[in-house]
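Note that one protein chain is taken out, while the other chains of the complex remain in position.
A, B, C and D label the chains in the order they appear, each numbered from 1.
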Amino acid sequence: MENIYLPKLAVIKEIIQETSDTKTVRLTVDGASIDYLPGQFGEFSCIGEGESTFGFASSSLRKEFFEFSFRTSGRATAGINSLNVGDSIGFRGPYGNFFDTGKMKGKDIIFIGGGIGMAPVKSILEYCLDERNDYGKITVLYGAKTVMDLMYKNAIEEWKSFANTDVVITVDPGGETPDWKGRVGFVPTILEELPVKGNNAIAVVCGPPIMIKFVLKSLEKMGFNKEDIITTLENRMKCGIGKCGRCNIGSVYVCKEGPVFTAKEIESMPNDF
Amino acid sequence: MEKMNDKLQNTAKELLENKEVNLIIGFTKGSNPLRMRSVFITDPNDVSKLSFNAHCVQDLAVFLKKPEVKKFGKIGLVVKGCDEKAVNTLIQEYQLSRDNIKIIGVECRGAVKQNLADKGEDSVKQSTVYDKCLVCEVHTPLLYDYLVESDEPAFEINGDIKPYAKIEELDAMSVEDRNMFWQKEFEKCIKCYACRQACPLCYCTRCIVEKNTPQWIETNIEETGNAQWNMIRAYHLSGRCIGCGECERACPVNIPLMLVNEKMARDVFEKFGYKSGVDINAKPVFGTFDANDFNEFIK
Amino acid sequence: MENNIVEDVQNARGDKEYSAGGAKDKDKEPRIIAFVCNWCTYNGADLAGTSRMKYAENVRVIKLPCTGRIDPLFVVEAFKKGAKGVLVSGCHPGDCHYTSGNYHSRRKYTAFRDLLSYLGVDINRVEFSWISASEGNKWVSVINEFTNKIKLLPDNSDIFSKK
Amino acid sequence: MARIGVFVCWCGSNIAGTVDVKRVAEEAAKIPGVVEAVDYKYMCSDPGQNTLRKMIKDKNLTGVVLAACSPHMHENTFRKAAVKEGLNPYFIEIANIREQVSWVHEDKEKATEKAIDLLKMMVEKVKKNKAIEDVRVPLTKKALVIGGGISGIQAALDIANGGVEVILVEKEPSIGGKMIQLDETFPTLDCSSCIMTPKMVEVYQHPNIKLYTYSELEEVSGYIGNFNVKIKKKARSIVEKDCTGCGDCWNICPMHKNVKSEFNVNLSERTAIYVPFPQAVPLIPVIDRSVCLHYKKGGKCQKCYDACGPKCINFDLQDEIIEEKVGAIVAATGYDLMENSLYGEYGYGQFKDVISGLQFERLLSASGPTEGVVKRPSDGKTPETIVFIQCVGSRDPEKGVPYCSKVCCMYTAKHAKLFAHKVHGSQSYVFYIDIRATSKGYEEFVRGTMENEGAIYLRGRVSKIYEDNGKLIVKGADTLSGNQVEIAADMVVLATGVIPKKGSDKMAQMLGISYDKYGFYTESHPKLRPAESSTAGIYLAGMAQGPRDIPESVVSGSAAASKILGLFSKSEYEVEGTIASVNKTTCVGCFYCRRVCAYSAISKEEIKDRNGNVLKVVANVNSGLCAGCGACVNACFSKSIDLKGYLDEQIFAEIKSLAV
Partner (left out) sequence: MEEKYYEISSDNIEKFVNNLVAQNNEVIAPKDKDGDTFYDKITDFKDADLNILLPKLSFKEYLLPKTETLFEYSISGSNINILDPLENAGADGGNSGKKSVKRIIFGSRPCDAGAGPIMEKVFNWDYKDEFFNEKFKNLYIISIACVQPDNYCFCTEAQLSPESSYGSDILLKKGGSGYYAKVITEKGLELINSTSENAGLFKEIPKEAFPADKDWKAAFDIKKTQGFLDKNFTSSYFQEKFLSCIGCGICTYTCPTCHCFDIQDEGTNEKGKRIRNWDSCQFGIFTLHTSGHNPRVTQGDRYRQRLMHKFKVYNEKFNKYLCVGCGRCSRNCPEDIDLREITSELSLMEDNITQ
């Protein structure tokens, strides 16, 4: 009899302190990664403190580990935050749908992420970069409130090293430091300044609701079809498997039918998120 | 009742027409003839919905804590004397500005227990009203802007029924027996938090039970979590509870919460001479101290 | 009758998970948690130490700045986590380092004790004392007397911890 | 990602003799989050501290727990060591296994178990610690002294002499307070004005003191180091800088009847334009507009203006509001005397020759209405028999106040003594309850009055006074002999009780300091912080705190001054960061926290939306005022306020570590 709430124990291989209150944790199960796809999520727990839902932040093509990023905010995340390399994390998953990479192949892609919402974007971005030749021009636009809030500093350098790949990093006005060399401005503003066109292109967006709202408008202005704009929704979840009744938006259970949706799909949902 | 309703309606109409309030919260007929429910009136033409009788069990002051209701700004509230004390306490605790509320006090002759009314009881007598009505000192509200007098005579109290009799009984029990009594009661709890939601003074937007850093109250809906919740609820209401009894009325599993609230109210009065909800300018009993306070239990 | 209750409770505890191995548990010394203020009682306890006085080992001290900080709900938490007795101790009335913390606390505890007792917690399990920094001997006697009292109490559980 | 280092100190055999330190360290190493646990002979020694520092650096520790002696011994030592390695000092916790384990227990097994428990508690606590920065508050190095009596003057002079600017605000036209009204002072009988006047002049001339007389405090806001005060300078109707104090104006003023002199306690009259007394500082008159004919009769009278050489009288002057920024405040608002008329049986107000002690001072004073000759107010005759009644209002919970006014025993003895000196062959009777003469030379002084001056002390109360044939018949009890006594006196002097200055409660509310049920300001701590009010940055001096005599008032003035000089000796006011902080998202603004705060550290803060609409009002902790007691945390129902260093989570973690 399968206990669908039973976590596997994953071992912490590495912890990357991204910002003062965010971390990326690299995990292995039996010494390797698990099977999952970008866009999917898992239930990660500090045993004894509780479970939290996070999307995968790593490329599923990299087999040595899988990772997620989190911000310490409540009891469960504080628990995870207290763990060290070698400690175990409870893991259930992968759950939910994933990015349709088939649809993305051969096209130009712009990846847009804001704050900790960059995590799922990183997963699909690195997936695409791992098979760089399958895709057209890749543009990455990543924004954070301040320079201090920028995550994935090492990864960013790696993204930049790929051919035909533009990486644009921006911080909100007022969030820059004197030696900041990136852009300054809100993500939608910077986005509209980028040389990206909507034809034969896909946009992947994730971030805070307010950012997504304005980014969608900008993308439409830039000629993207709603079907070609893909985002992930981050509703509060507990079970992750369509039982606990928390994450639905209208008739859509985000945990099962999401979290990846096109702008077109979102448009048809009631405003309940 | 007719005269009462007329006055109620006229008062409400005037307040709305003169824009002295933007909303009137009062009672109206409910889902059956022996049930009343709250009604929210913004249009002076709707005041005919207002009425009052012995089935107006709800403490409408509870709505004053709702953000959706607060948005209306100035509010006219129909309250019975017992419930009005909640308004006083809300003012005392800075949850409500006296300027933002018009208190339409109604003289109340006692409210028929809802479980009896649901079985058809319609008469006000000492065996049908709540215990709080038997000890009521505020049939006429303490504070009001308008008073709607009752047309009904007061019911007779002959002492056959001792309100909150169980309190003395519990006091006389051994601690183990009390333990068992409450354990049995709290076992029933389903942690729906209706006691909290129905309480006009449980106005925290983030209840202590929702805080998990640290986890003040275990989340389980079993003996430990239930006991902790019920204990802490009672503790937070000690010296504050005004005895409207809404928690107990709302409780779907009939935990006698008023036995705790009333007991604490009595103890607080005995030890500190303080009664909650009486004076909007009083210092709340646990917001102050006296150097000569009760000290006997301390070595 | 009383014995039966105790036995029932013990039996009930025996087959539940949190009793952590019955027999051993019974031999275990009762755990007492003392919440004390930094300025009077903690210093009083230190004085007992510098004076090499001896007292029961059962107490575990948690230091807080002032009795005013010792939330009655900490007592509940201590019971939840298996303490058999809880001591709350601070500066004598009038001596509070923060003027009035002990006064406010005393008021709250007055009501809180009534509530605990009413809900069926043996109030003998909660002790309050005013112990000044010079009262090392008082600390010793309070701890010893309290420990003895707790040892004599039936191993009855409270409504906050699992039976 | 907790990386905690544990150090178990042997303290020689002090700990290691009773506690198995090796086992404690071994057990510690097993606790999740502990990266290394070691034991060491003397952690507080230099090598011990170096071990600590080395591990912090080498193991990149996020927290340290020392199982050692009481934190009251070496917490600071270890914190300082940690800071040197860049670790926030609040990530150091100490498990007290010496004073509270090894020294108080004998059973090694049990002591070791307890030590392990205490250590576990601290490890769990330190895991939940957050970095705490001490609070630094900038200081405006200028002080405000409220009240120009002896304690205010002393405070102002001491501060000013310490090189700090002072603003002295006095309500009356002159400084000097009650002391300048006194004749001679006990127990040395030196002349009050002889010792007071030079101090008053020094204040006036001091380059660091800005004096505002005839001025009142209007508003106080801000907090320690940063108070903003508004002072209302009432219009004197005199252009002060031009006035020479020559007296031409008051000498010509037609209003010299019916205006009772406040200074002489109604025993003489003054003019409408007046200086309260000849040695007033500043020697600048003031026009009492309530009686001046110029104001009352529509500007007709301007005799003083005409007489004034420098033409410094300006009838149109208005009250002025002066704003000042100060860093500290001394409240030395002084006292009043109780109304004698409360005691009908003594006939005060009914019989002219029943007077108060302060009035008698004026009769004794060479600068007084009778130029120092004791004369009856009724007929100007020199009295031969005076009855002094002590405890009029004091120690009388029913009619007066329950407390002792402290100075009456002494000044009555002084009065009797001076009366004997001035009127030879006279007789004094003193009705008393107890004699309280507890300071240096006091007892001898009272004895002297009894033994050398022949004053007759009667222990008992006076029941009635009535007039009979030009004499005041005083009926009373001598409880020592058990006899009823009846004395035919020429005069009766009442030693009336001391009460706080009228309006001191309003002042306290303005300052945000606490006061007792009588209205005396309460000290932050009656023993340890007697010069400080409950509010940081506000200090207390003189009778405003309660009855005290001149030496004590002077000492308290100096004490307040030294506190302020100490405060100002640093560039910033520093407070430990272990203070309360509010979660403004969840705070509902019930302000129980504010009610229980003894330091007025909690204020209301409005949370507004982008359009400036108030969304809610929440509590805000003023870090400069918070003393870190945590009473507010307990008062908070929604647990929206917490105390840094003693977070709820930390306490819970400690308890949880003990779970059995």
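The rule we apply is simple: a contact is a pair of C-beta atoms (placed from the backbone, for glycine too) under 8 Å apart; a residue touches a chain by one contact, two chains touch by 3 or more.
As the structure is a computational prediction, the values presented were derived from the model and not from experiment.
Trainee: In the full complex, which of A:13, A:105, A:183 or A:238 touches the chain missing from this view?
Mentor: Residue touching the chain left out of view: A:238.
Trainee: Given the contact definition stated above, which residue among A:45, A:165 or A:232 touches the chain not shown here?
Mentor: Only one listed residue reaches the unshown chain, and that is A:45.
Trainee: Against the chain that's been left off, what residues of chain B make contact? List them.
Mentor: Looking at chain B, the ones touching the missing chain are residues 30-32, 35-40, 58, 62-63, 66-69, 115, 118, 188, 190-194, 196-198, 205-206, 210, 215, 218-222, 225, 246, 249-250, 252-254.
Trainee: If the hidden chain were put back, which residues of chain A would touch it?
Mentor: 1-7, 9, 45, 47-51, 71, 73-74, 77, 86-88, 90, 208-209, 234-236, 238-239, 241-246, 248-251, 253, 256, 270-273
Trainee: Mind listing the chain D residues that contact the chain we can't see here?
Mentor: 30, 32, 124, 585, 656-657, 659
Please note the rule applied: only the chains that are shown with their structure count from here on.
Trainee: Where are there more C-beta contacts: B-D or A-B?
Mentor: When the contacts at B-D and A-B are counted, B-D has more.
Trainee: So the centre of each chain is just the mean of its C-alpha atoms; given that, what is the distance between chain B and chain C in Å?
Mentor: Measuring from centre to centre gives 35 Å for this pair.
Trainee: Based only on mean CA positions, could you tell me how far chain C sits from chain D in angstrom?
Mentor: 38
Trainee: Which residues of chain C are in contact with two or more other chains?
Mentor: 72, 77, 94, 100, 104, 108
Trainee: Quick one: which residues in chain B touch 2 or more of the other chains?
Mentor: 213-216, 286
Trainee: With touch defined as at the start, can you tell me which chain B residues reach chain D in the complex?
Mentor: 93-95, 203-208, 211, 213-216, 236, 283-284, 286-288
Trainee: In the complex formed with chain B, which residues of chain C make contact?
Mentor: It comes out as residues 2, 5, 72-73, 76-77, 80, 93-94, 100, 103-104, 106-123, 127-130, 142, 156, 158-163.
Trainee: List the residues on chain B that touch chain A in their complex, please.
Mentor: 212-215
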